[in-house]
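Yeah, one chain of the complex is gone here, protein chain that is, but the others are all in their spots.
Read from first to last, the chains carry the letters A, B and C; within each, the first residue is number 1.
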Amino acid sequence: MSDGERVEKETGRVEAFSDGVFAIAITLLILEIKVPHEAGHELWRRLLDQWPSYFAFVTSFATIGIMWINHHRMFTLIHRVDPMLMILNGVLMLGMTFVPYPTAVVAQYLGHDGATAAAVFLAITYVLIAIAFNLLWRYSASAQRKPRLLRVPPDDPAALAITRSYRLGPLLYLVTLLVAFWDARVSIGLNLALAVYWAKPPRQEG
Amino acid sequence: MSDGERVEKETGRVEAFSDGVFAIAITLLILEIKVPHEAGHELWRRLLDQWPSYFAFVTSFATIGIMWINHHRMFTLIHRVDPMLMILNGVLMLGMTFVPYPTAVVAQYLGHDGATAAAVFLAITYVLIAIAFNLLWRYSASAQRKPRLLRVPPDDPAALAITRSYRLGPLLYLVTLLVAFWDARVSIGLNLALAVYWAKPPRQEG
Amino acid sequence: MSDGERVEKETGRVEAFSDGVFAIAITLLILEIKVPHEAGHELWRRLLDQWPSYFAFVTSFATIGIMWINHHRMFTLIHRVDPMLMILNGVLMLGMTFVPYPTAVVAQYLGHDGATAAAVFLAITYVLIAIAFNLLWRYSASAQRKPRLLRVPPDDPAALAITRSYRLGPLLYLVTLLVAFWDARVSIGLNLALAVYWAKPPRQEG
Partner (left out) sequence: MSDGERVEKETGRVEAFSDGVFAIAITLLILEIKVPHEAGHELWRRLLDQWPSYFAFVTSFATIGIMWINHHRMFTLIHRVDPMLMILNGVLMLGMTFVPYPTAVVAQYLGHDGATAAAVFLAITYVLIAIAFNLLWRYSASAQRKPRLLRVPPDDPAALAITRSYRLGPLLYLVTLLVAFWDARVSIGLNLALAVYWAKPPRQEG
């Protein structure tokens, strides 16, 4: 194996590990929806009454999914990993594996007392994840780093487009956090809308 | 890495992520079967009384398994992914990760009041997944898309065979849905039979 | 991609999917051990009292692990997959994902009434998995199959060594099943011993 191949292999293993964590976190979400007990002929109504669980499930699924797409996009540009990048990626994964918990809290408390706290808890999680995304990207794209971690120069249009696109993340999730104090359902709905918004690839200027 | 290699790598990562989700969803099914409490010397009978759980487990295992094989078949023809394809694939994965929940509902209510609602709930899930499969495939195989996402022309016999084969999916699962109103067990049995039916590769005409 | 590369890629995806199922099933085993409630200063004793859970955990971990190694060994010889092989592999994976359930039953009933039923239930699962292993291997190694699924002729010493080694599997697990009627603990211990026994690579004669 040449040195170049070894570098690609290491990066590939970080990607594969992250993909595993994304795939598992997104699939575990369903475990938080509990089968109604002894519903009998009322099962239909009881399944419909679980709409907060479905809403929380779809929102967190979409959010983790879009974050996976963005992680993927980032790693089409990153071709070398170093210990600090692995730690920052680990912090991002820590946030990602935490998501099923606030999602379960929202599923249980949306539509009941405590809905505000639950929606705020979820929004805080998303704000922190958005910050972790920025830290990871900025470290990778830093012009000072030698050898360069990106396969393109830091002023490459694709790299700049990602920088611009991610900068807004923490602010937008901060808005959903503030909205949660006013209406928990609207806040969750905004999280879902943001996931759809981030799905489009970052626009390259010029 | 050449551009061609990068395209293959991106497609490979979507496949790997999807494989992860399929593998996890199929393995989580078992968590929905609960150990009988304090059965003592009656453990044998109690384990046998759980037949609806085993029946639901095997049906959903076979269905997810066959869907994995079909996803795999589709991606032997897809060699390029774009953002819309990733979103459509994400919708399919959403359906796939949801399967353990209606399966758990069936496991708990089959043979009791609520069995009809449970079987209808599972069948609706399968109808929606079959529609998602068709959307993903039709988008990928569309003749208008430039650059082409398939590695073969849209009128390639292998591509046409998949189109014909998938078209029936939503209709057949709609039949199992209607049957569920008449007999929940027969409906689940038909789902299992369909999984076996889809296992055979699509026939190429001429 | 040449035809040879496509064949390798398809086989690789079956291996990767199976590896995923093995890895998830082996990691889910731990979820079946439950934290003692309100143990207070007695926590030490309560953790020690859970020995049947640890025993069942280690036995099923070793069994799934050794089965993974054997699956891996088989696929160093298989270089082409066809639909029937994927179905037989699916049946094997069905057995593998089922293992956490009888393991949980053993964990809960070993040392109590119902221990015999629990150990028999686990042994039946292992017998069926051992049969599925033989079906998968014999189909792959069959001399009639064209094109050949193995990368070596069916009378290759490595292939014959696997055939000989697997033939004993169902019989040996049948013995642990019979022993379970006499003493559940000895039966589980034999399962653990068998896992260690299968770890050694099959001997090639001559």
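Side notes on the structure shown:
Going forward, contacts are C-beta pairs under 8 Å (C-beta built on N, C-alpha and C of every residue); 3 or more make two chains touch, one makes a residue touch a chain.
Predicted model, so just to flag it, every value in this text is computed and none were measured.
In the whole complex the chain that is left out makes contact with A, C. Checked against the hidden chain, the listed residues A:L31, A:V58 or A:L77 yield one contact partner: A:L31. Take chain C: the residues that touch the chain left off the picture are 8, 15-16, 19-20, 22-24, 26-31, 33, 35, 39-44, 47, 57-58, 61-62, 65, 68-69, 72, 76, 79, 151, 199-201. In the full complex, chain A makes contact with the omitted chain through residues 1, 6, 9-10, 13, 16-17, 20-21, 24-25, 28, 31-32, 83, 86-87, 90, 93-94, 97-98, 100-101, 104-105, 108-109, 112-114, 117-118, 121.
To be clear about the criterion, only the chains that are shown with their structure count from here on.
In this view the innermost chain, defined by its CA centroid being closest to the centroid of all protein CA atoms, is B.
For the self-contact between chain A and chain B, the two sides draw on mostly distinct residue numbers; the shared fraction is below half. Chain centres here are Cα means. That of chain A falls 25 Å from that of chain B.
Along chain A, no residue makes contact with two or more other chains.
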